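One protein chain is absent from this view; the other protein chains keep their places.
To keep things simple, chains are lettered A and B as they appear, and every chain counts its residues starting from 1.
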Amino acid sequence: MTETALHARKRIEIVVEAKRADDVTELLDRLGATGWTVLPVAQGRGRQGIRQSGDLSGVLDNVLILCIGSAALAERVLAAREELLGARPAIVSVSECQVLRGERFG
Amino acid sequence: MTETALHARKRIEIVVEAKRADDVTELLDRLGATGWTVLPVAQGRGRQGIRQSGDLSGVLDNVLILCIGSAALAERVLAAREELLGARPAIVSVSECQVLRGERFG
Partner (left out) sequence: MTETALHARKRIEIVVEAKRADDVTELLDRLGATGWTVLPVAQGRGRQGIRQSGDLSGVLDNVLILCIGSAALAERVLAAREELLGARPAIVSVSECQVLRGERFG
């Protein structure tokens, strides 16, 4: 019963430098994302060594961008791979999720 | 071997205004969640346009509430859909995960 209230969507998670976050969210907007959420990152290690936010109240080096959308949106994001990778994200990951009110996640 | 150490659970992710977060966590408590985690959100775009935390050290408009629990808990959360949506969450999503020490996530 309640199961029928859920709609399958894709959960796209992108970790990128804070200063390049706008490049990613503008791309998501252009590709038709109905929304996205940006989470601060306190610290990270990747190919370029350890990154740490200078101070917890100050500029944060990286952010995590979460975008939930249809499989078609995820396909468009992946098809824009070259532009997306131009923002030099540390992580681009996609997983399965189910949402309430699927019409809000086109 | 190590596989047997993992237990299937549901990962519930809710993005909501910070000022309504207590409504959601109190609902989760009441429905029997054994715990939850609240992450700050720096920025977001949804049906109501762009939201930005006033300043990074100040009041954050949105938060992301993460709650891992049993399939039965997830069912109860979805069955309480009307009350949950009363907190006007931007996102209610559910996905599959596996946890160590499943007894801690009832």
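Keep this in mind: a residue touches a chain if its C-beta (ideal position, glycine included) is under 8 Å from a C-beta of that chain, and two chains touch if they have at least 3 such contacts.
Remember, it's a predicted structure, so these values are computed and weren't measured experimentally.
Enquirer: Since one chain is left out of the picture, which of the remaining chains does it touch in the full complex?
Expert: Missing chain, whole complex, touching shown chains: A, B.
Enquirer: In the full complex, which of A:Val41, A:Cys67 or A:Ala87 touches the chain missing from this view?
Expert: Spelled out, the listed residue whose C-beta touches the missing chain is A:Val41.
Enquirer: What chain B residues would touch the chain not displayed?
Expert: Interface with the chain not displayed, on the chain B side: 2-3, 5-6, 9, 11, 21, 25, 29, 34-40, 57-60, 63, 66, 68, 95-101, 104.
Enquirer: Under the stated touch rule, tell me which residues of chain A contact the chain that is not displayed.
Expert: 13, 15, 39-47, 56-57, 62, 64, 75, 78-79, 81, 84-85, 90-96
One rule holds in what follows: only the chains that are shown with their structure count from here on.
Enquirer: What whole-Å value do you get for the distance between chain A and chain B if each is reduced to the mean of its CA atoms?
Expert: Chain centroid spacing, chain A to chain B, equals 17 Å.
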